[in-house]
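All protein chains but one are shown in place.
The letters A and B name the chains in turn, as written, and every chain counts its residues from 1.
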Amino acid sequence: MIPELGHFALILALLFTLIQATIPLIGVAEGRLDLMVVAKSCAWVQWLLFVIAFACLVYAFVNNDFTVAYVAKHSNSLLPLQYKISAVWGGHEGSILLWALILSSWTVAVAIFSQRLPATMVASVLTVMAWISLGFLLFILFTSNPFERLLPNFPIDGQDLNPLLQDFGLIVHPPILYMGYVGFSVVFAFAIAALLEGRLDSAWARWCRPWTLVAWCFLTLGISLGSWWAYYELGWGGWWFWDPVENASFMPWLAGTALLHSLAATEKRGVFKSWTLLLAISAFSFSLLGTFLVRSGVLTSVHAFANDPERGSFILIFLSLVVGGSLTLFAIRAGQFKSFSQYDLASKEMLLLGNNLLLSVATAVVMLGTLFPLFADIFHWGKISVGPPYFNALFIPLVLGLLFLLGFVPLMRWRQNDLSLLVKQALPSLIASLIIAVLLPWWLAEQLNIWVVLALFMVFWVLSRLVFDLKQKLQHKRHPWQAMLNMTPSYWGMSLAHFGVLVLVVGAALTSVYSIEKDVRLDIGGSVSIADYEFRLIQLKDIQGSNYTAVQADIEVYQQQRFVTKLFPEKRLYSVQKMPMTEAAIDPGLTRDLYISLGEPLDGNSWAVRVYYKPFVRWLWLGGVLMAFGGLIVIRDRRYRFAIKSTKSSQSDGLFAGETS
Amino acid sequence: MKQWVYLLPLVLFIALAIVLWQGLSNDSRLLPAAMLNQPFPEFALPSLASSSQIITTKDLPKQIILVNVWATWCSSCLQEHPFLVELAKQGVVIIGLNYKDKRADALAWLKQLGNPYQLEIFDAKGSLGLDLGVYGAPETYLLDQHGVIQYRHVGVLTPDVWRQRLIPIIEVLKNG
Partner (left out) sequence: MRTQQKQRLYLVLFIIAGVSIAIGLMLFALGKNVNMFYTPSQIVAKEAPTQTTIRVGGLVVSGSVKRQSDSLAVEFVLTDQTEQIAVHYEGILPDLFREGQGIIALGQLQPNGIVKASQVLAKHDETYMPPEVAESLKAVHQKDSP
């Protein structure tokens, strides 16, 4: 009964989505407020129905209802409870349902937090989101119904969840990542509404920024989590593989980051209007493209999701309608958004333009590298794969360029700056940073690597500018501490996010260059040394998990004869899927990780073992978290609290208010 | 700026969409179903047990049968095997087509893992496989009472595939 209830809820949701996608439009066209508000109530009902459907699926998983095909495929009665719940989004059908649920949650959030926005704007935004939801609902109901039954011949037990996904990281990673992906639909809807209405002003940009920021924060967190998961779960010790699935989430992030910066210029100075619209459309389009790439299987990757060409065609048609449609609208309407502000070469506008240019190129680099094998296949250039060297070769200079620009942020004002003063201010910082960047690794690592020096050079340059800026702001204040507290959340959030970038870059540079990796043959009682750590294999034992058996190694780590820690890497064999899994053991630290994973048993009592020394690897994810946290602080800024703003002020800058008449 | 600049993103996207569409239809897993609804190709091949015993098309039982293409070099076949044994126990008639394999290896495999096959065809050169359009093992064909291929499954025959894909066809064939 319960699965049918869920299915029924989805069909009802389709109905309400249809209403939400049409009636408010008529309201906007005829200026009837009563029809426009329908959008809000529909959004609520739709959300409720999605929650019911999702709850039904969770119920089916928790109660081992193997008559449901999706449950039988992704769960097992022996699976621990927390994984039974996360298995809900462990496969295709459930992920898409989660995606749709999150989309409807964002829609409801818009309905709640847009009390003070002009009614036409809200109605248009909710309508656009309903159209997207409609696409996903049709997709679920016609190609990926999670409630399909296996009657009358159903299995006694399920096929179990892919062991790779039986992990904490995979419980939280997809929901957070989807929050980011789908969150860009809000700013996308705002952009479409602006194009439809033909108006775009700084109030519009101000409404868009918090939505973009929240989505961006989730995406940042989601990507960091994914990288962390790959690091400890895949057993290769890598943190980024430039794998198609990773790139699929990275492209919307890059476009979203560009959008954040371009929105700032649009809000403050009314420039880059059509460019901002294009980025808003792109960020969400890349999210859809990512879904297509992952779900259709046109590109295969280490994540190797099961896939189905029929679903691929559906998403591609949907993608073409959404992106093609919005870009057509863009082509027709974007020309009328003129910017009247002027700015000089040395200005914040140019700085943000540079940022956007570099980020767009970065997006193009990732897209070209990801899709090139597909191009090659179609044009018969042979079977090709694009390796990490391609991405690294292009990406590192781009990041260095972005950091160079980032250093100017505190110095640069809007409109125009005195170029010679700028040089005078920047030069000492640049020189000092370069000296430190050369001396520090020289002193600590005793070997110089050009990339580390360049990365540190840029990091110290930005850091010095951030610190000087803070110092200058507090210099003439009577109570510096008080003054610090009085600074806007915008300032703190932005500085923290930029600081996060620095932490991430330090982590990436040092880990990539100074990591030590050793594959060795290890006997019981034997040992291996890397850096100044010694790993001793004490014993091996067989252990029994709830749905797997494993060999566990007992390894003691010594640093110059002093005991550091014990590590227990495992090689598991999951009984249902007959799939071996490497569970790495990690001793984490702020300045270094020790990482050990079991390879394969060799003859006798020895094992092939992989040992890593990974300096500063934690900084990568710490940087990601700081960036996301910085973004959240910015949202606290007064000027984004439009929900509780007085009607008066919203009318004074909301030019759409008069539109209904 | 001129108006055409705003058309650029759309043009780029259309080009991309066309490429993606091509990529989708290029999928190597989409196999031509050339032999579907065709009679099983004529063949005369030795049995796995002895090279002197020749099996031909006429030896195929005149009932609904499965023809399973397998080999010892194929690890997925190993995964599939227990289910085939189970099906055979349930009375499903399965013909084994041993494909590009070594006779001794194949016989040892059947001895060790159990033999679900009523007939074992030994196709060392893959000539029958070629006629069938086999592109890898395992593959399973469903033949009706008249020896016409009704369904082809590429990859491991799992309980799921059996239930969802094959049983419905068999039901129809039995009743029709």
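Everything below uses one rule, namely that a contact is a pair of C-beta atoms (placed from the backbone, for glycine too) under 8 Å apart; a residue touches a chain by one contact, two chains touch by 3 or more.
Only a predicted model underlies this, so the values are computations on that prediction, with no experimental measurement involved.
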The one of A:K471, A:K578 or A:R639 in touch with the missing chain is A:K578
Check the options A:F113, A:F372, A:F404 or A:F499 and report the residue that touches the missing chain. A:F372
With the missing chain put back, one of B:P46, B:G114 or B:G155 would touch it. Which one? B:G155
Among A:F113, A:Y390, A:W451 or A:F499, residue touching the chain not depicted: A:Y390
Please pick, from A:L448, A:I538 or A:L602, the residue that touches the omitted chain in the full complex. A:L602
If the hidden chain were put back, which residues of subunit B would touch it? 28-29, 72-76, 78-79, 100, 105, 126, 129-130, 134-136, 155-156
Subunit A residues touching the omitted chain (full complex): 162, 164, 235, 300, 302, 304, 342-345, 350, 353-354, 357-358, 361, 364-365, 368-369, 372, 376, 382-387, 389-390, 393-394, 397, 519-521, 577-582, 599-600, 602-603, 608-610
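The criterion applied here is as follows: only the chains that are shown with their structure count from here on.
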Rounded to the nearest Å, the gap between Cα centres of subunit A and subunit B is 41
Note: in the complex, subunit A contacts subunit B through residues 69, 72-73, 150, 153, 155, 159, 274, 278, 281-282, 285, 292, 296-298, 309, 312-313, 316, 319-320, 323-324, 327-328, 330-332, 334-335, 371, 374-375, 377-378, 578
Applying the document's contact rule, which stretches of subunit B touch subunit A when the two form their complex? 1, 3, 6-7, 9-10, 13-14, 16-17, 19-24, 26-27, 29-30, 79, 159-160, 163-164, 167
